[in-house]
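Sharing a structure with you now.
Every protein chain of the complex appears in place save one, which is left out.
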Amino acid sequence: MSKFLPPESYAASGAYDLLPFNFTRLEGDSYLATNMVGEALVMERDVLDALINKQLSPASPVYADARAKHLIAEQGDKSPAELLALKTRTRYQRLGNFTNLHMFVTTLRCDHSCQYCQVSRQSEDKAAFDMTPEIADRSLDLVFRSPSKAVKIEFQGGEPLLNFDLIKYIVGKARPRAVAEGRDLQVVIATTLSLATTEILEYCRDNDILLSVSLDGPHDLHNKNRPRPGKDSHQRFIAGLQAAREIVGFDRVSALMTTTQASLSRVTDIIDEYVALGFNGIFLRALSPYGFAVKTKSYAAYDTEEWLKFYKDGLKYIIELNRSGIHFIEHYTTLVLQKMFTATDPGFVDLTNPAGIGIAAVVFNYDGSVYASDESRMLAEMKDQTFRLGSVLENTYEELFLNETLLSTLEESFTLSAPMCSECAFEPFCGTDPVFSHAVYGDVLGRKPSSDFCKRNMAIFRHLIQLMQQDKDIERMFRGWVASC
Amino acid sequence: MLKLGGKVIRIEVAGDAPMPKRDKALFTISTNAALPKPMREWSAYLMREADSQIPTGFAHYIWIGEEDSKPQGLDGLSVTVLPEDYSYMQDGDIIRLNSARGEIRVLFRKNSPHNTIMVTEQCQHYCLMCSQPPKDIDDRWLLDEANDLIRMMPRGTGELGFSGGEPTLFGNDFLETLKLTKSLHPGTSVHILSNGRRFADRRFAADYAKIEHPDMMVGIPIYSDDPAIHDYVVQAKGAFDETIRGILNLKEFGQKVELRVVIHKLTIDRLEKLAEYLARNLLFLDHVALMGLEITGFTRANLDKLWIDPHEYRDTLSKAVRILEDYGMHVSVYNHPLCLVNPDVSKAYRKSISDWKNEYLDACTPCTRKSECGGFFSSGVKYRHSGNIRPFV
Partner (left out) sequence: MKAVECVISFDPAAYSLDTIQRAAYRYIDKFSVDFNVKESAIECTLHFDKDQADHDGLVQDFRKEVLDQHLRARISKETESIRHLILAHAFSRTGLV
């Protein structure tokens, strides 16, 4: 007759090895342990101690979880190493594509004079601040030197629409070239829409161009942040938004906000504005310490704690909206969640390791200067040219992308080699921002214990993990946000 | 439930009739009295009523009915008398008759979408809920017969399954059978049920991939993210680790893999964690099948360890499906009555029980959604089923 053996015959032996993982205290006695691809387990300190000392018993409820999440492996098991290798390869897969985001600053001219603008904008009538076709051509050549199959061109400024002819010129050349090379080209214009005529919008529709528009909040806040002759930025924005959606397409227009001191107390109003205007998400950004922001001291005007309150209140409100049936996400959170829930790095330039400078994004300025990132350009506006890689008029692709500062910065800011980062359980969710660090602390790595970047992000990670630990429904909601992207 | 095999009432082989292989032979069923003469050599003529004319030249004749109502015209011919259980047989079906043991087995049903060839009853596992309990015998003849069957199968068959026991135990011989299937039936999609362990041998996985079949998939079970539980359910130490490595090799060589989970009391507790494990580690799986328990084979012996009313676990099932769908994986829920699952699994829900094992309860009679329902395993109707069956009205 058939003989079945009991569970004990198949139980884990309890003889295990540690797989590479880091641990960091969450709060009190509670610790987070993560492996190289961000698979995470929360446990109490005494359990963690036992686990590390190879004394955790298979009878412990944590044992099977630690095994499944590849924090430990029973001796004799071969699949954990294979799976970890596969997942690690997935995590870093995007890197080989090299530069994907190419920003073209078509002009420094602008009809707005936003207080926080990182660009030393010139008033509307100085054509000396426009990119020339020759510079555009050289820049395009460099774009197509990237090995990435998917390439994104983003037009910025000033107000890029003030040099719309050049945009048409560039798109007219880039599209056929992308087709000929079998590449997927995405084109975006970052604009206020205040100057978007029907002709311009129709061109965008006919040429598959996406629009990224600035919306800081309800009209009083938006206008305060973004002064314009006529004091009608918000009004123009609304008109432009409607026209853009109707002509170019609803899903082709996304919004981006900038946070200022004035924004900090208005997070629910700002979110309400986004929801009311039909956007399905918002990006609650931190204020960057560059350009006019520093000059006008609006960066120093608030600190990380205030911003964190802004973020947490905003997230709380968004969760409530979701519970009431309104599907709305927070984009920065979703980027972090994507790193928590999957082994795929979304490749967000400001929160990735190695840093996205050059190897993920690059900026071609109106004058032909090449910058390692948008922040690098902002820094240059403050007379710090550290991250200027060269010029399209003078330097080859090799000279630009093998620039000494770029390479040494990539190495020195590498999280896995940095004190504190290299042992931080949040490292898989985090990244490095060498330009920020250089701007604020004078070196590309900075000291993490006193770094605002570190403080802000660690607080966000702790907060999200805590929310998910306390409420499984929120974990499911968050997973749904990642799924919808 | 259809009876696919068993004792005949009587079988008689005429003196010179073909029963070459140890008293076993395969026949294609025919109800066509005008069947071209050469084809009658491998066909069995099926009769349910006393015809006036019995067509000559068939290799065998089958009478479904009482022994004493058998037409006299069949005297002297090779004849098998079958009970009414087999009245479902149709023109084009393929059967095996064993004259020494007086047995019939319907191996292939032309109008069924669910033809599966069992190539062996041997298996390295001993799953607590195995529906085809393993036997430790040398049954290589089953693989030989499978090859014969494949040669007899009509062109245009949509899908063919291979199962066991564990088909890969025959190693390269099994691969030869797959190659034969590809050559003779290139348009037929192939679905293999296997524990996947043999594919941990890279050479074997590579040879499997070399077949380059245009539409072939392996269905491999994993019952938990905890190897201790998986190994216990399949009653084999080290099974989980080797199965995973088999899957990885198959995927490395670009082969299609389906992951199958049978849901019962031992697998339900960690079902969500298994879903997360699959999403984090095996995102490239072509399909995940979450399956209800069939109360047959070993299941009955282990019912106390395995039985849980699906109604009790419906929320866990919903959560597991949700996890897999959130990660963009292709999921199906099989073998569950519709009234025992939540509406949120509707996208994954399939009406799936093989037609020959499907039945309904009396309580189901007034149900307005019967046509969408997967129904029950006949074994469930007979031995154990949920107390929460409610018709939709």
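Going in written order, the chains are labelled A and B, and every chain counts its residues from 1.
What we mean here is this: a residue touches a chain if its C-beta (ideal position, glycine included) is under 8 Å from a C-beta of that chain, and two chains touch if they have at least 3 such contacts.
Everything numeric in this text was worked out from a predicted model, so none of it was measured.
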Left-out chain, listing which of the shown chains it touches: A
Identify the residue among A:F144, A:Y203, A:F328 or A:F414 that touches the chain left out of the display. A:F414
Tell me which residue among A:S60, A:N97 or A:S212 touches the hidden chain in the full complex. A:N97
Chain not shown: contacting residue from A:K231, A:H327, A:R447 or A:K472: A:R447
By the document's definition of touch, the residue of A:S422, A:Q470 or A:S484 touching the omitted chain is A:S422
Residue positions on chain A contacting the omitted chain are 92, 95-98, 145-147, 354, 359, 397-398, 401-402, 410-411, 414, 416-419, 422, 442-443, 445, 447
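One rule holds for everything that comes next: only the chains that are shown with their structure count from here on.
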Could you give the separation in Å between the centres of chain A and chain B, each centre being the mean of its C-alpha atoms? 50
Could you please specify the touching residues of chain A with respect to chain B in the complex? 2, 4-7, 9-12, 39, 58, 64-65, 67-68, 74, 76-79, 82-83, 86-87, 342-343, 476, 479-480, 482-483
Can you check the complex and tell me which residues of chain B touch chain A? 126, 128, 133, 225-229, 231-232, 235, 237-238, 240-241, 244-245, 248, 270, 273, 277, 280-281, 298, 301-302, 319, 322-323, 325-328
